[in-house]
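Excluded from the complex is one protein chain; the other protein chains are retained at their positions.
Chain naming follows the written order as A, B and C, and within any one chain the residues start at number 1.
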């Protein structure tokens, strides 16, 4: 079974091969379901000039924000900047290039990147700055823009449970961009909360098959919350 | 909760509104995971001039083959004809028009139809008769053809378990085309083996959310097997 | 009197129908979940991947893995499902959500909407808004009718970068409920105590006013 054992024992090994100038596709939404420890390892390595595709860029203190504060990032492909002052500042000042991409388009570009679909048409962004310079085409009387697939040298993601073959189960909204991000990286690295025995997961209930996972590592997670909202009743 | 109760009590009501000339998208692969009873109801209704999109057309005796034998079908969009003599005969004689579509393209066309993607590029079929008349475009030095989304007036499908809201779980390879077929129909009708209480299904383990299901009916199934292969050891 | 945030939420919730799947944007739209009319059931979609979003959790229920599109901790109702962002936006873009409610900086009488950036000043990002406005048939924009300085936000042509082109058909402001048809705003309802004249004055885009314009009705 050695050929299918994806388990890596150190974060250093997990991110082995990442070098300056590479493109990373990351799962996570805000701070939910982010590959916390893989991001910290990239910070530790100090890899520079990275292009990062991720819905958000974390916060000033957590997640991908850690890479911004160390000036490791050259370009960000994201849908949302709000609530991340450092990201907004580096974007406004021109220090980093930002490709603002509608959230659904970003998810679909990652899916397409993993699915052998080089490009697709979407209505999102037609007639807006997102559509500038992109082909517009009409289907059934409606206008759409052409969006190309996104692929990365690495993808980094977080799942809940895995078996050693890399079969993955995500938990609640920590799923978000993680499944697609994993499929779109040449080398995909996934950290999980728990590794179970091969055969313990119901084949019908695996969210992402192990074929997409190159490296798997078990971590412990802070799971920071951006907006802790509660009710009293 | 009345607004979310999708349960229909008779097959007649389940297919209400289907009229001559409509397009039906069907789930199923061979005879596996096919909406057996919905097909029988269409046969009973005698609706004519149907366009049917489905990977196969069943066999001469089962599944969509039943609609071929009653000459209810005008056009078939499918990837595979083999092992269905009647289908091959009606195709060869020109009685029915057949749009042979690669299996992955067919699945993706259904997904696109449900997902608001009007068209996408795929390498499958480039340089073959499937690509005839379709736009060819190069991305990163490779050639692809443009394929358009598929939508139907009705979609018919089979799942394993559901709750009354139409949240669905499929079983084993009976999943096949069913999830995408359901999303691509203006009216989607799903038959299932079991209906459980709302709240009984784990939110993480629902294969297709109830938002896609308009009508839900509990049936009993023959589950015919095309190639019963066994080993002795 | 201009509507309060709570009243805006209350009025927009009157548009809910039994069996609707609804996506509520951040801010006022989210508040509408507190005013679902009696006797009807709706299911809330959150574009980060929930169908069946519930209220905020009790303190002891808080789960970092369950958040909404505004990154707030939430709960799941019975019958909820959770899915990936690609699946969530397939649902949205595919037109399966019955009603979408979101905020805006500006709308115009062509149905254009601007909501994601103010060049040189503010870059929020569009998040899922561009997908939402392009995917939904039925969209209500909730916003203030004019700035504090009395500058109209209901324009002939949006001045800010667009979130979506020719996609908005209904706007609820703190002063009025308006439809957008044939290149103009059509005044449907007034906020209680707000005059037609006041609305006309604060609407920069072409505005049609026909007959008596009723006041909004709020149940007590």
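Here is the rule we go by: contacts are C-beta pairs under 8 Å (C-beta built on N, C-alpha and C of every residue); 3 or more make two chains touch, one makes a residue touch a chain.
This one's a predicted model, so the numbers in the text were calculated from it and none came from an experiment.
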- Message: Among the chains you can see, which ones touch the chain that has been omitted?
- Response: A, B
- Message: Can you tell me which of B:52, B:162, B:180 or B:217 touches the chain that was removed from the display?
- Response: B:180
- Query: Which chain B residues touch the hidden chain?
  - Reply: 29-33, 55, 78-83, 88, 91-92, 98, 100, 102-108, 110-111, 122-130, 170-180, 207, 223-232
- Message: Tell me which stretches of chain A touch the chain missing from the display.
- Response: 1-4, 111, 113-117, 163, 165, 167, 183, 198-199, 201, 203-204, 206, 209-212
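Convention: only the chains that are shown with their structure count from here on.
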- Item | Centroid distance [mean C-alpha coordinates] between chain C and chain A, Å | 29
- Note on the structure: So, in whole Å, the Cα centroid of chain B is separated from that of chain C by 36
- Task: Measure off the straight-line distance from the CA centroid of chain A to the CA centroid of chain B, and report it in whole Å.
- Result: 32
- Spell out, as numbers or ranges, the residues of chain B touching 2 or more other chains. 115-117, 203-204
- Message: Residues of chain C that contact two or more other chains, please.
- Response: 76, 82-83, 89-90, 92-93, 134-135
